[in-house]
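A single protein chain has been removed from this complex, and every other one stays in its place.
This part shows chain A:
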Amino acid sequence: MIDVLYVEDNPDDVDIFKRVVGKIEQPPSYKVLNTGIEAVDYVLRRGTYQNKETSTPKMLLLDLNLPGNNGFEVLQQIRSHNQGRTLPIVVYSTSDNPKDMREAFDLGANAYLIKPGGYREVSEMLQRAIDFWVAQRGQH
């Protein structure tokens, strides 16, 4: 059972994510994947994850700019399967283009967070997101 599945290809962002999570009092469990294909396989239990024991995360934190399948394709593929229909997906991207935001929501994203680019702001944003999608849900 993991709380957060983080799909991100930028090692710096992953590094900061780990740092932020590490500072949380009751840190959530997480798994980091680097490509969109892996993320889809993981969630839908396909490919290399076909026979492995995986669990549905409480939240998918999804970068848009990914090698291979980008974030939009990940969204589209996950949302087109039953297993992925109820998974909370939070897009986490550098892009502040309204078009990208609209498209992400159209494809079924639950939230869209613009990467603020700074330690203090990133910490606040990630903590709030984890608090909302993981910790709050966990209490129920």
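Convention: a residue touches a chain if its C-beta (ideal position, glycine included) is under 8 Å from a C-beta of that chain, and two chains touch if they have at least 3 such contacts; residues count from 1.
The criterion applied here is as follows: contacts and distances are computed from a predicted model.
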Among "histidine kinase", "Ubiquinone biosynthesis protein UbiU", "Methylenetetrahydrofolate reductase" or "Solute-binding protein family 5 domain-containing protein", go ahead and choose the protein name stored in UniProt for the chain not displayed. "histidine kinase"
Among A:S29, A:Q50 or A:N65, exactly one should touch the missing chain; which is it? A:N65
Can you tell me which of A:I16, A:V32 or A:L113 touches the chain that was removed from the display? A:I16
Sites on chain A contacted by the missing partner chain, in the whole complex: 10, 12-13, 16, 19, 65, 94-99, 115, 117-120, 122
